[in-house]
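A single protein chain has been removed from this complex, and every other one stays in its place.
Now for chain A:
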Amino acid sequence: MAMAEKFDSLEEHLEKFVENIRQLGIIVSDFQPSSQAGLNQKLNFMVTGLQDIDKCRQQLHDISVPLEVFEYIDQGRNPQLYTKECLERALAKNEQVKGKIDTMKDAADGDRFLTSMGTFYVVQIVISTFACRRSTEEMLQGCI
């Protein structure tokens, strides 16, 4: 909650600053000599606004913003798209790693299976060789 409050205060200051700048722009766009006092007031509001925003910097020193977000903003794109792509990338990578781990598990299980199958085949071969030997002996005895 504390973090949210910090962001809220920054957002509020930024909104006020932007609104002040907008009003300043309106005054300047069609300037009248009578509005000089208002302009001076707005200019000083601008300075105090910057001071307020600068104060917020102390509260948010532990927040780091990825540089890629700035690229999105510079290109006139919605920065939420960056978040979206990050989440999608994270999920894809997560699934990929999970697949690798599952494959490793399966390989480990398969190893055990192959070992048991190997012993089974060895036993089978031994039995069959014994059987063959006995049958050949019987055949030979019959011939004799």
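Convention: a contact is a pair of C-beta atoms (placed from the backbone, for glycine too) under 8 Å apart; a residue touches a chain by one contact, two chains touch by 3 or more; residues count from 1.
In this text, contacts and distances are computed from a predicted model.
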{"item": "Candidate names \"RBR-type E3 ubiquitin transferase\", \"Mediator of RNA polymerase II transcription subunit 19\", \"Pyruvate dehydrogenase E1 component subunit alpha\" or \"tRNA-splicing endonuclease subunit Sen34\"; UniProt protein name, chain not shown", "value": "\"Mediator of RNA polymerase II transcription subunit 19\""}
{"item": "Of A:M3, A:L91 or A:I127, the one touching the omitted chain in the full complex", "value": "A:L91"}
{"item": "Contact footprint on chain A, counting only the chain that is left out", "value": "15, 18, 21-22, 25-26, 28-33, 36, 39-40, 43-44, 47-48, 50-51, 54, 67, 70-81, 83-84, 87-88, 90-91, 93-94, 96-98, 100-102, 104-105, 107-112, 114-115, 118, 122"}
